[in-house]
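Below is one structure, written out as structure tokens, with a few remarks after it.
One chain of protein is taken out of this complex; the other chains stay put.
And now, subunit A:
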Amino acid sequence: MKGTFLGEFEEVVLLATCVLNENAYANLVKDEVEKHTERNINLSAIHSSLYRLEKKGFLSSELGEASQKRGGKRKRIFKPTPYGLQAVQQIKEIRESLWNNMPQTLFQNS
């Protein structure tokens, strides 16, 4: 966990990119995140996160094909780097180990 600083939103974006498996580009990531979080998100926020994650080394990217639907512009496909995969796994482990230690009584009343 040392050194990996992921904000809540960044984490969701990173996870969504993993979920989309080799297909992830900004619009799809946005739909995915919106679907799971039920939040309305601006495309620019997704762009911002994707580029930042790439800079931090969690994602790598390459240009994909152009299409009529995109006004003839190519898209940038993002995929998680091994480091990125390691990071999401670590996060999961940390959360799980925390959950395992959660006192059972805490949620019974609610």
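Rule of thumb we're sticking to: contacts are C-beta pairs under 8 Å (C-beta built on N, C-alpha and C of every residue); 3 or more make two chains touch, one makes a residue touch a chain; residues count from 1.
The definition used in the following text is that contacts and distances are computed from a predicted model.
Name of the non-displayed chain as stated in its UniProt record, restricted to "ABC3 transporter permease protein domain-containing protein", "NADH-quinone oxidoreductase subunit C", "Sodium:pantothenate symporter" or "Tryptophan synthase alpha chain": "ABC3 transporter permease protein domain-containing protein". Considering the complete assembly, subunit A touches the hidden chain via residues 25-27, 30, 42-45, 47-48, 51-52, 63, 66, 68-71, 73-76.
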